[in-house]
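Here it is, the structure, as structure tokens.
Heads up, one of the protein chains got dropped from this complex, but the rest are sitting where they should.
What follows is chain A.
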Amino acid sequence: MRNTMPETGAFFPRDREMHPPAYAPWYKTTVLRSPQRALISLEGTKSEITGPVFGHNILNEFDNDLIVNYAKPGESPIGQRILVHGRVVDERGKGVAGALVEFWQANAGGRYRHKKETYLAALDPNFGGVGRTIADEDGYYWFKTIKPGPYPWPNGVNDWRPAHIHFSIFGHGFAQRLITQMYFEGDPLIWMCPIVKTIPDEEAIKQLIAPLDMNATIPMDMRAYKFDIVLRGRRSTLFENRKEGN
């Protein structure tokens, strides 16, 4: 973490017309899990503008290498080897130093390692599908993995998720808490997916699609995809005239 004064401003309001609404009946599970009443607006108090910060002491050497972190010694998972990298920034473009980024995904065949998953594609004995990392001072993060496969899910009669990686991000305040999904450039399933289509804004969908990044590719080893994550910006406290202790 940088040795600078911590920022204590309230976060910019969320654009709720860009985020998916709670109720999106084409994604069937939302029907019974969506609040029907309006959210109560609450400009950030200490409870929202503060948030937990995680130190590197929680990390092991291979937490951000899914090719290694579940594999037997000398073995590796089957699939397309890729590097996923990018920056966690806020809406002002400032890097979110120390952001904890957690990720999880299916294997190359679209099979998740989970008790409740019954898809007939095989598990990969050398692939767990979980990792985490902490962004550096500039908000930069990276991890190595296998490109996940699409998988079918019981929503419509014939719905398939595009290849995707789930992301969970902690910024500097609990109001920035975000879970999202990364998609891959050129996947035709993206524009058919009911979960993608919960996002009402086409530009916002495009912002979740990671481009192939040949400049970051490791020759003869792995290709790269670049995925930048934007968290809520925050106001400067320079202009906020409030009592101490807000």
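One rule holds in what follows: a contact is a pair of C-beta atoms (placed from the backbone, for glycine too) under 8 Å apart; a residue touches a chain by one contact, two chains touch by 3 or more; residues count from 1.
Everything that follows uses one rule, which is that contacts and distances are computed from a predicted model.
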Identity of the absent chain, which is to be given by its UniProt protein name, from "CoA transferase subunit A", "Molybdopterin oxidoreductase", "Phenylacetate-CoA oxygenase, PaaI subunit" or "Protocatechuate 3,4-dioxygenase subunit alpha": "Protocatechuate 3,4-dioxygenase subunit alpha"
Residue in contact with the excluded chain [from A:Pro21, A:Pro125 or A:Pro211]: A:Pro21
Per the touch definition above, residue among A:Leu83, A:Ala108 or A:Ile199 touching the missing chain: A:Ile199
Of A:Ser41, A:Asn158 or A:Asn215, the residue in touch with the unshown chain: A:Ser41
Interface with the unshown chain - residue positions in chain A: 1, 6-8, 12-16, 18-22, 24, 27-37, 39-54, 58, 60, 63, 69-70, 89-93, 102-104, 112-117, 128-132, 166, 168, 172-175, 177-181, 195-196, 198-199, 201, 203-205, 207-208, 229-233, 242-246
